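Input: one structure, supplied below.
Here the complex is missing one protein chain, while the rest keep their positions.
For reference, chains read A and B in written order, and residue numbers begin at 1 within each chain.
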Amino acid sequence: MDWLNAGVQGVLLGGQYALLACGLSLIFGVMRIVNLAHGVLAVLAAYLSLVLVQRGLPLWLAVVVVVPVFAALGYAMQRGLFNPALAQVGGSDRSTSRSASRSASRSAGELAPLLVSFGVAVALTNLLQEVFSADTRKIPTGGLASAGVPLGELSVGVLPLITLAVAVAVIALVQLFLARTATGRAMRAVADDAGAAAMMGVDPKHMYAVATALAFATLALAGVFVGMSTQFSPGYGELVLLFAFEAVIIGGLGSLWGTLAGGVVLGLAQTIGAQIDPQSGVLAGHLVFLAVLVVRPGGLMPRSVPA
Amino acid sequence: MTGPTPPATPPTTAPTVTRGGRGSWAGGGAMLLVVVLLAAVVPYAVTLGALSSLVMLFALVILGTTWNLLAGYGGMVSVGQQAYVGVGGYALIQLADAVGAPPWAAVLAAGLVGAAIALPTSYLVFRLAGGYFAIGTWVVAEVFRLVTMQIDGLGGGAGLSLSAFRGTDPVERVAFVYWFALALMVAVVLGTCLLMRSRVGLGLTAIRDDRVAASSLGVAVDRGRRLVYVAGSAGAALAGALIALSTLGVTPGSIYSVNWTAAMIFIVVVGGIGTIEGPIVGAVLYWVLQQALAPLGTWYLVVLGAVAVAVVLLAPRGLWGLAPARFELFPLTHHVRRPAVGATAPPVTGR
Partner (left out) sequence: MSVLEVAGLEVRYGDLTAVDGVALSLAEGETLAVLGANGAGKSTLLAALAGTHLPASGQVLLDGEPVTRLPAHRRVRRGIALVPEGRRIFGSLSVEENLLMGRFPKRDGPWDLRAVYDMFPLVAEMKDRRGGVLSGGQQQAVAIGRALLANPRVLLLDEVSLGLAPTVVAQLYDAVRRITAEGTTALVVEQDLDQALSVADRVQCLLGGRTVLEAPAAGLDRDTVADAYFGITRSPRPDPTEA
């Protein structure tokens, strides 16, 4: 019975991880950037919501405020930090579709976006530490976090259920956006060949920033859910990043639904691992990730990523 | 006979290729002087605490130099080198205490342990590329940390302390560690320089600049990258061992902390990536800032992160990049000197 419980918890946990991973996957898919600050940004969203709730805002209103704020933050960060960093990758000529490596031998060059995101991660983590201290917090949910729905002999948490539902909805919406709207199409075009997209009237710098804004919006939403269900601290951002990344890799690059599957596998690994040894949940997740890397590096639902 | 005659071609002498030059000799001399001063003069002029602090500086130079090997020369950004800092630290204590090796041998052996663990790990992490490679190395570091904490013999969550120096006079201990650290740092820097000057190093530079082109020229790309990863990790392990030796113990939280990577990145990026001199400059700067900003607590990490971002965006060649382009302390670049054109030409005969 405990095993069944662990299984259910694991699947639901997967929803949270998939929601977290959504933004990471989107940014990588569109501009091949891995944002190492992804985790701490989710934690920032949690802190922001916490502050708003403590000031008296109802939780749903805090979410409504935080998500667009983060979208704007994402747009600004892309234009202010990541676009200039991208400009250093292969010189200023990103208008070729070949990945011409014109790395300046003595400059940070193509490592720039990664290094910038890491610098942001370090600065932000320690800034949060200064402002909020290293104590763990949780966003008060007025009982939502402990409410349960009976399922046979089990009690399934309401919050995790909602999280999973939200994750599925967000992924579906993002897929729909990419597949059916003109902007989504333009985003996919930019991902394939930024220079050719520019020839068709798409401003790559703007489109990258829109993608990041969208990613940050999902990230903020995910962060709030994390904040409601977990005791978090600034350092938790590191774990969030690792979990999101593991969900993406286990699921397979290039597929958002794969990320959902990856999240579920990771969640299961962690909860079942914790059943075996309460201290080893996270480690179990890492080990399953490494195993997938060895056995099936393409992930569960690999898609041939266009070069 | 009349008719046009082809113009006579003047004999050309081949261009000369040199490495180094007067600047390098001068720079090398200056560095030698600094090392001699550090070895012979400084220990008698400063406190024991300052000497221990300098040992940290030497460890930082080693960390920066080896991370630069990975990123600047290998093109691989690893955010998980703290894995090997931890391996080195724990290995040192086990080798010195449990096995009973003399400290200097334990440090060197810890480096070998790092290399031995890095080799199979490379097969794992090389399945990822670019940014995902970076996070992958971070996962590996976390696994190392968590596994270490699971092993009772390694002290679990509380860590280990070094007992090899029990009963030694603190002055003797600090002095020994200091001189050993200085020697190790010099060896690592010189070793890296020699590696990059060698044929292997040339191949590595080619791999970094264009993997496909390098491969088509016969450079063994995978072997080269693996070599860089293993060497860089061994270096991180040496540094970790040194740190454990100097601080007389390790805890998993500190020795496996991602802050080591933050330091390495700052050192290399701000100092000057892809050069031998850069990490040295960066390490000195980081060390100075760490002392100066210590009263600010974790604010100094905020400053460091922000400065690193600013340097990447605004001055990507780092501090050493501000030096005149031809100036090098370590003679690595080839300089081509062309002879004057048309030096001697026989008179054109016609008619």
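Following the convention adopted for this analysis, a contact is a pair of C-beta atoms (placed from the backbone, for glycine too) under 8 Å apart; a residue touches a chain by one contact, two chains touch by 3 or more.
Everything numeric in this text was worked out from a predicted model, so none of it was measured.
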(request) Determine which one of A:Ile139, A:Val202 or A:Leu300 touches the chain that has been left out. (result) A:Val202
(request) May I ask which residue of A:Ala6, A:Leu41, A:Ala186 or A:Leu241 touches the chain that does not appear here? (result) A:Ala186
(request) By the contact definition given up top, give the residues of chain A that touch the hidden chain. (result) 95, 97, 182, 185-186, 188-189, 191-193, 195-204, 306
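The working rule: only the chains that are shown with their structure count from here on.
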(message) Suppose each chain is reduced to the average of its Cα coordinates; what separation in Å results between chain A and chain B?
(response) 32
(request) Spell out the part of chain A that touches chain B in their complex, as residue ranges. (result) 28, 32-34, 36, 81, 84-85, 88, 101, 103-116, 118-127, 129-130, 238, 241-242, 245-246, 249, 253, 279-280, 282-283, 286-287, 289-290, 293-294, 297
(request) Would you tell me which residues of chain B are touching chain A in their complex? (result) 71, 75, 77, 79, 124, 127-128, 130-132, 134-136, 138-140, 142-143, 146-147, 150, 205, 208-211, 258-259, 261-262, 265, 269, 272-275, 297-299, 301-306, 308-309, 312-313, 316-318, 321
